[in-house]
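Below is a slice of the complex: some chains, not all, each in place.
Order as written gives the chain letters A and B; numbering starts at 1 within each chain.
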Amino acid sequence: MTTRPTEKTALTPPTHTTPPARFSHGVRKGNILQVAGQVGFLPSVPGEPPTPAGPTLREQTLQTFANVASILREGGASWDDAVMIRVYLTDTAHFPEFNALYDAYFAEQDLTGPPAARTTVYVGLPPGLLVEIDALAVLG
Amino acid sequence: MTTRPTEKTALTPPTHTTPPARFSHGVRKGNILQVAGQVGFLPSVPGEPPTPAGPTLREQTLQTFANVASILREGGASWDDAVMIRVYLTDTAHFPEFNALYDAYFAEQDLTGPPAARTTVYVGLPPGLLVEIDALAVLG
């Protein structure tokens, strides 16, 4: 037991675009790490607006995974620490392709433990965006 | 303080259908337990595709509760440990009936403490599915 409050740290990978409002791309407080909703934006270019990696589900999904992963890393975590991954798609017809991309991506991550839990629902997203992902991690 | 990393455990009740992708039905890491989005699938039958308990909100909701509960149990938890229940419905007209089912179900659970917090939103789900539920629990 300590009286020092648990520090709250913003996780802001240098390649990330500035958030469109007063929120953090990721936050770590104690052993809890929360990644904000990420989309398929390419690494930011100063003076240019955020740009998706491409129009396809594949391009956006892979970039979104990379964006989530860089925030986990910034907080000293990895996919092995993720306990929950929330997936927002815009079209139920994308489910099979998304799952194939998901499986292929995580097969390459060399997880040392079981994969995270996941919830997938179908929502509206800003025009041009097909996928958004956030994640909750518990550090060891 | 210990240097041993916190173990991450997959929670996979034997009656559950295989997840359609590389994710876990539930995960426990330290004192945090996350249940993945559950729908009203009946206990799995080898060689057959996942089948909802029925077409009605009532049938699917009761089966979904059972599926969430079995994952909590698998992780050594109960509804008393749940701090958040996320409910995804497909039709705002289902809210009153869903709440009646929710109240009746939890009245029977003999909680020793207060019920979990809850958020309910209306989203798209795969054809035939009317409800999806996930849960976050903190173990004592």
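Going forward, a residue touches a chain if its C-beta (ideal position, glycine included) is under 8 Å from a C-beta of that chain, and two chains touch if they have at least 3 such contacts.
From a predicted model like this one, the values you see are computed outputs, not experimental measurements.
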item: Oligomeric copy total, full assembly; chains in place: 2; value: 3
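Convention: only the chains that are shown with their structure count from here on.
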item: Cα superposition of subunit A on its sequence copy subunit B - rotation in ° rounded to nearest 5; value: 120
item: Length of the line joining the C-alpha centres of subunit A and subunit B, rounded to whole Å; value: 23
item: Subunit B to subunit A touching residues, read off their complex; value: 4-10, 19-30, 32, 34-37, 86, 88, 123-127, 132, 134, 136
item: Subunit A to subunit B touching residues, read off their complex; value: 31-32, 80-81, 83-85, 92, 95, 98-99, 102-103, 106-107, 113-123, 136, 138-140
